[in-house]
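As you look at this complex, bear in mind that one protein chain is not there, while each of the others sits in place.
Order of writing sets the chain letters: A and B. Residues in each chain are counted from 1.
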Amino acid sequence: MGETILELQNIAKHFGDTDVLNGISISISKGEFITLLGPSGCGKTTTLRIIAGLETPDEGRVILNGQDVTDSEPNKRDVNTVFQNYALFPHMTVAANIGYSLKLKKRPKDEIKKAVDDALALVQLSGYGKRMPAELSGGQRQRVAIARAVVNRPSVLLLDEPLGALDLQLRRQMQLELKALQKQLGITFIYITHDQEEALNMSDRIAVMKDGRFEQLGTPAEVYDSPRTSYVARFVGTANVLTGTVEAVEGDVLKVACAGGCAGALRRGYSFTPGAPITLAVRSEHVEFTKDPAACGIAAVIREKTFAGGMLRIALELSDGTTLIASRHGIDMDVQTGDAVRVTWAPASAVPVDVEAEEAK
Amino acid sequence: MKAAATPLKKKKKQSGVWLTLLPLYLFTLVFVAGPLVYMFVLSFQTRAEVWGVVNQFTLDNYKNIFQPVYLNTFVESFKLALTSTLLICAIGYPFGYFMAKLPAQWKKRVMLLLMIPFWTSSLIRLYGWIIIFRANGTLDKLLMGLGLTDGPLKLLYTYPAVVVGMVYALLQFMILAVYSSAEKMDWSLVEAARDLGATPLKAFLTVTLKLTLPGLLSGVILTFIPSMGLFFIADILGGNKVVLVGSLIQDQLMKAHNWPFAAALSVVLMILTSLMISLYKRVTHTTELEGIL
Partner (left out) sequence: MKNRTKLPNIYIGVVTAVLYLPIVLVIIYSFNESKISSVWGGFSLKWYETLFRDAAMFEALGNSIVLALCASLGAAVIGTLGAYGFTKVQLRTKSAVEYVSMLPIMIPEIILGMVFMTFFALVGLPFGMTTLILAHTAFCVPYVYMLVKARLVGMDKSLAEAARDLGAGEVRVFFDITLPLLVPAILSGMLLSFAMSLDDVIISIFVTGVNVNTLPIKVYTQIKTGVTPEINALCTLMLGATIILVVLSNVLGKVGKPRTGKQHKETAERSAAPVPAQPQ
């Protein structure tokens, strides 16, 4: 896994009556690209600022490179931040911006020049040294902000939604570049975003946050294929969440009774007893249905057919009112609104979520 | 609620920065608060025989103010201030309003044109009026030349001259205040009112006037209060005929050497102006006096 470079131990932070952070703990390895994913207000920016030293936690410790830095000033930590609005110093040239941290360390002039030139080359902005930030486009300012933060080769680089202000195409391009940069430099990246696609694309691990806590911490595959809670299932990718009762347990396969029929699911290491309530999450691309009334599955009625984002979305209403979304490639399908169908999926596609009981693993 | 280690660090951080407030604190307390407090104390002291003050508490100074001749001065100053302010409103408001509707290029030009008289010494501008108003001065020449009058008008050293001087000195403040308020206005609201059936006049009264009211009131404060104290305009353009509170205070201080009385007059003047400011604050629901800076 690599050595641990940063550790957060039970970080808590309150602002007045609100608990912004509630027991955040994580161990981050050297060279890792880890993303904090969540909606606004979930505490991801606060976590970042605590790591940077711009805020102090009310409880908990921050251990960087083996040292407790919880109370030390931001300028004394080996951590650098790429700010959401770039925060480039408007009265300094690009080169002065990038070289600022080195100037503070009183490095010799030619060393600074070389480091700045190298950093500019790294972000593909060679020759832009003499420009002022106001003369640059959003994407260019973005790169300068990154160059300024990496020129120090810090132990940890913090990125606060750096691509938020860019348009879609530029964002996709920058995602690839950032990932390549990280691999090249080997610096540990802690990245914040609310865009789950971005997180899934770039990260080695994702921490899904909700209300100041980590809902789930895992690789993109783990978070996507095996969400632990309905929140994670809904936040990452489009998921259907439905409740039912366990009918039977056959090895790893569960038979679940839902409103209007039954379906299969995998135990995934949890232990269930027949009769126990269960919540399942199924990705919309895994939802199948057929018009054959004799097939096994859940009874549903087609409510809506829409084409969005390159996929065909079909809304299916179950007998208890729950709506399931199925998605398909293609522009149309041979079903009409109002058709009665039976919904099924492969057991492996359904994941139990929000399980109270201890894992059997 | 913080962990034990942090409060100590926070205090250490604070101690460095508070030094930046020190100059302001010291200077303000010694050279602004101090004098003002002293003025208040002084107003209750008794004037000594020849010069200076004696430490004897008295309310005479304040009682004196109620003598008709002094009360009259206050009333006269108030009347002058009121007249000037009304005229300034009448002239300045349209100017500020029209200026805000100019195309951007012209706005800048007019602003620049306004700035020059604004920053020119008030004395110079006053002096120009002397040239105009003095007997056989420019105004007389013009009127006689046009055949409107027979002899010199002798407008200098009259009440109207003082009013003109006041208006002239303070007009820019009103213009700038109205302009800054009108400039921020959302003109589409007026269009909406017209669209809904209002005549231009009604639209103006219900929308524009209401929205530019803060600017107008700012301007009133910025002109009324100074006009109570700008005695040198009355001095130069009005001679001895027009006596204002300001000249009265100056006389008491410099000529009669009656410092306590001058202090009492000043205190009353200050109370009056503070009342105006708090009235303004109440009317406009603002917490800060927005200057035109």
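Points worth noting:
The rule is short, and it goes like this: contacts are C-beta pairs under 8 Å (C-beta built on N, C-alpha and C of every residue); 3 or more make two chains touch, one makes a residue touch a chain.
Because the structure is a prediction, the values reported are computed rather than measured.
Considering the whole complex, the hidden chain is in touch with A, B.
Considering the full assembly, A:Arg131 is the residue among A:Arg131, A:Arg234, A:Arg303 or A:Arg328 that touches the omitted chain.
Touching the missing chain, out of B:Leu59, B:Val75 or B:Leu123, is residue B:Leu123. Touching residues on chain B toward the chain that is not drawn are 13-14, 16-25, 27-29, 31-36, 38-39, 42, 91, 94-95, 98-99, 101-102, 110, 112-117, 119-132, 134, 136-138, 141, 168, 171-172, 190, 200, 225-226, 228-232, 235-236, 245-246, 249-250, 253, 259, 262-263, 266, 269-270, 273, 277, 289, 291, 293.
The set of chain A residues touching the chain not shown comprises 52-54, 73-75, 79-81, 83-85, 87-91, 100-101, 104-105, 124-125, 128, 131-137, 139-140, 143, 148-149, 152, 170.
Please note the rule applied: only the chains that are shown with their structure count from here on.
Between the CA-based centres of chain A and chain B the separation comes to 60 Å, rounded to the whole angstrom.
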